[in-house]
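All protein chains but one are shown at their positions in the complex.
Chain lettering (A and B) follows the sequence in which the chains are written, and residue indices restart at 1 in each chain.
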Amino acid sequence: MRLVGRLLLRWEALLVVLIFAAGVWSTTLSPFFLHRANLLDLTTPYAYLGIMAFGLTFVVVAGEIDISVASTMTVSAVSFAQLWHAGVNVWLASLVGLLIAAGLGLVNGVLIAILNLPSLAVTLGTLAAYRGLAYVILGGNARSGFPTSFTNIGGGYIHNELPYALLVLIGTAIVLGVVLHSTRFGRYLYTIGANREASRFSGVPDTRVRVSIFVLSGLTAGVAGIVYLGYFGSVQADAASGSELITVVTAVVLGGVDIFGGAGTMVGVFLALILVAELRNGMQLANVGGAAQDIVVGGLLLGAILAGNVVRAAQERGLPWWRARRPQKEVEKTESHAQISVNPGSETTQGGFTR
Amino acid sequence: MTAGMLTGRMRVSTDTIFRLRELGIFAALMFCLLFFGVKANNFLTVTNWQDIGTDVAIVAAVAVGETMVVLTRNIDLSVGSIIGLTAYISSNTLQHHHHASLVVIALLAMGVGLLCGLGNGILVALGRIPAIIATLATLAIYRGILFEITNGQNVLASNLPQNFLNLSSRNFAGIPSLAWMAIVVAAFGAALLRWVPWARDFYAIGSNPDAARFTGIPVARRLVAAFMLSGLLAGLGGFMFAARFAGVDATSANGYEFLIVTAVVIGGVNVFGGSGTVLGAMLGAVLVATINDGFTLMRFSQFWQEFFQGAAIVVAVTVDAIMFRKLQDVLRRRRRPELANVGGRR
Partner (left out) sequence: MSDAPALVELRGISKSYGGVHALKDVSFAIRKASVHALVGENGAGKSTIVKTLTGVIHADEGQIVIDGEAASIPDPPAAYRLGILAMYQEPTVFQDLTVAENVFAGRHPRTRAGTVDWSTIRRRAKQLLGELGADFGPDRPVRGLGVADRQLLEIAKALSSEARLLIMDEPTAALSPPEVERLFDIVRGLKERGVSIVFISHRLEEVEAISDTVTILRDGTHVATRPTAGLPRSEMVQLMVGRSLDQLFPKEEAEIGDVVLRAEGLGRRGVFADVSFEIRRGEIVGLAGFVGAGRTEVARALFGIDRLDAGKVSIDGRGFRPRSPRKALRRGLAYLPEDRLTQGLIQPLSISTNTSLAVLPELTPLGFLRPRAERALARRFMEQLRIRAFGPSQVVRSLSGGNQQKVVLSKWLAAEPRILILDEPTHGVDVGTKADVHRTISHLAAQGLSILLISSELPEILGMSDRVLVMREGRLVAEIGRADATQERVVAAAAGIAEAA
């Protein structure tokens, strides 16, 4: 294990405990829960969300946010559907879909990393713009009837038991996890997220890296789109326009990724996804409606961030948690006022508080 | 070139930039009126504008509240859900109490909205959760609550008292009554921001949160107030929504938050906080509605509208940020005027 070490380790352990607890709870609701088929299928309906969460993790670790992922996925899926409907080969069409997704991410990347616009505002705009784009491409139509070889990815099963989606989910987690934790690029994400200025001083190509994370986030949204199409078998322009986004964000934050950047693991996000899947599954068993489920997920998101704030305050030795600050911002003006910034108080912020 | 001359020239440019924003929207609005007036049938008719007026009214009223939040360098994405929730509560109550006073119902809606806003405010100001995440979560939570209390049912227009339904079709002096409501709200909002001391603090907080704290402004308290205002007006918007659309169900006002944020951002309320006016937000709402309507009448695809809205947010943010940056650049040159003319090399 690495980095912030002990602290994160505790968080993932907590997640494992929660997963077990949720499992126990689910079993009391229905003995079928523990059947192998059910367990294996647990994450299938949420696999596409998980994949998006993995991509989003890159962005959040680097200290940014991308709320346009759901819309990006939709555009990608819808483009694919239209192309295929027009007769294009299904694999070629999906490739184009992926390229489009990456391109949409690139737009975000350029605006945020090169023009230095705040990621909150930009991705808020692209969230809406891409949603609109989906409507422009598909109109009010729905597309379905994709070839089984394609839909198997998201909806097929090996031996009627092991979902391909689970394999894709695990595969994505492993690949992205390796990139995040074992490559230089991944390392840069952590340093940029923790302290962008110090990273730049040390020669980290922060602009290039920050453009890349948005491209990556877009690309994974494209992959998620493929899984979505496989699982649901059809697509409309309003796909993933509901609580999906918040589930993705929750998976990331609940997974221990610091919303302010610089910390988090792919394992944590994976575990968080399982936990969320379990909870939703359990709630369904308990006959809790979809809406109430959304309330729970929303509450989880808030709770996870609050917990993060408390932990950070504990790190700073006993400060009450609403006084907790990010370490590098505690700079006191040094004798030689090395600040060249003209507006000391006007740093751009992530949708709310000056960090 | 003396330092004084430099200052003089620069003073002109920053002043004009300041006014340019609102003038710009107004100019865009005029352009649209001309453009659509020529290109689209029935655009410049009274009926058309009465229709637009009612729809804009809802967005405009809520945009006033959203302005308060954005001024403090935050955002409230839960307004759409609050509108839906309060719309349902309004119509449902009326459904069962036909003779209830409309004023009381409106107050009920605003009260619920206020509570929702309070929740947002506490999460952001005390919980220190970034506003975008907090209100994204409450967007889901409030919408979920709405789903729960509707229980799959919806309110039918036929069950609502006539006086309520008439709200959206009555006109006073040619202007729809709901539009009048929005105008009154805007007037109150503008007055609040201009005359009420604690509301004035919103600008300071958005402009420089640290300096605001240093000056002794109780930032947390103000933020909660801002979110409560946003919720309150979203509640009123819900009441208006119910009057306009009569048939309210759990998906009502889904996605409305974008209309509102677009109106506010286009209207010149800076996402960095600290500047912007209610007038601007109103103009923004009108502009958005005008373009939507114009496109509809021109038989343009409905579907371009959402795309346009999102693109407009991005463009507005980009323009504002570039202006910001240009000004900072100018400021740098002022640090040591005697060294201001260094460098032929770019």
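Worth a mention:
Criterion: a contact is a pair of C-beta atoms (placed from the backbone, for glycine too) under 8 Å apart; a residue touches a chain by one contact, two chains touch by 3 or more.
Not measured: the values here are computed from a predicted model.
Among the displayed chains, contact with the absent chain in the complete complex occurs for A, B. Considering B:Gln50, B:Thr251, B:Ser275 or B:Thr318, the position touching the chain not shown turns out to be B:Ser275 (whole complex).
Although one chain is not drawn, the whole complex shows that of B:Ala40, B:Ile75, B:Leu160 or B:Ala204 it is B:Ala204 that touches it.
Between the chain not shown and the residues A:Pro118, A:Gly132 or A:Gly262, the one that touches is A:Gly262.
By the touch criterion stated above, the residues of chain B touching the omitted chain are 3, 7, 10-11, 13-15, 18, 194-197, 200-201, 203-204, 206-208, 210-217, 270, 273-275, 327, 330-346. Listed here are the chain A residues that touch the chain not shown: 2-5, 181-188, 190-191, 194-195, 197-205, 262-263, 327-328, 331-346.
Throughout what follows, only the chains that are shown with their structure count from here on.
If you average the Cα atoms of chain A and of chain B, the two centres end up 28 Å apart.
Residues of chain A touching chain B in their complex: 65, 67, 111, 115-118, 120-122, 124-133, 135-136, 139, 237, 241, 243, 245-246, 249, 253, 259, 289-295, 297-299, 301-302, 305-306, 309, 321-322, 324, 342-346, 348-354.
Every residue of chain B that touches chain A in the complex is listed here, in rising order: 73-75, 77, 123-124, 126-134, 136-141, 143-148, 207-211, 250, 255, 258, 261-262, 265, 271-272, 301-314, 317-318, 321-322, 325, 328, 331-332, 335.
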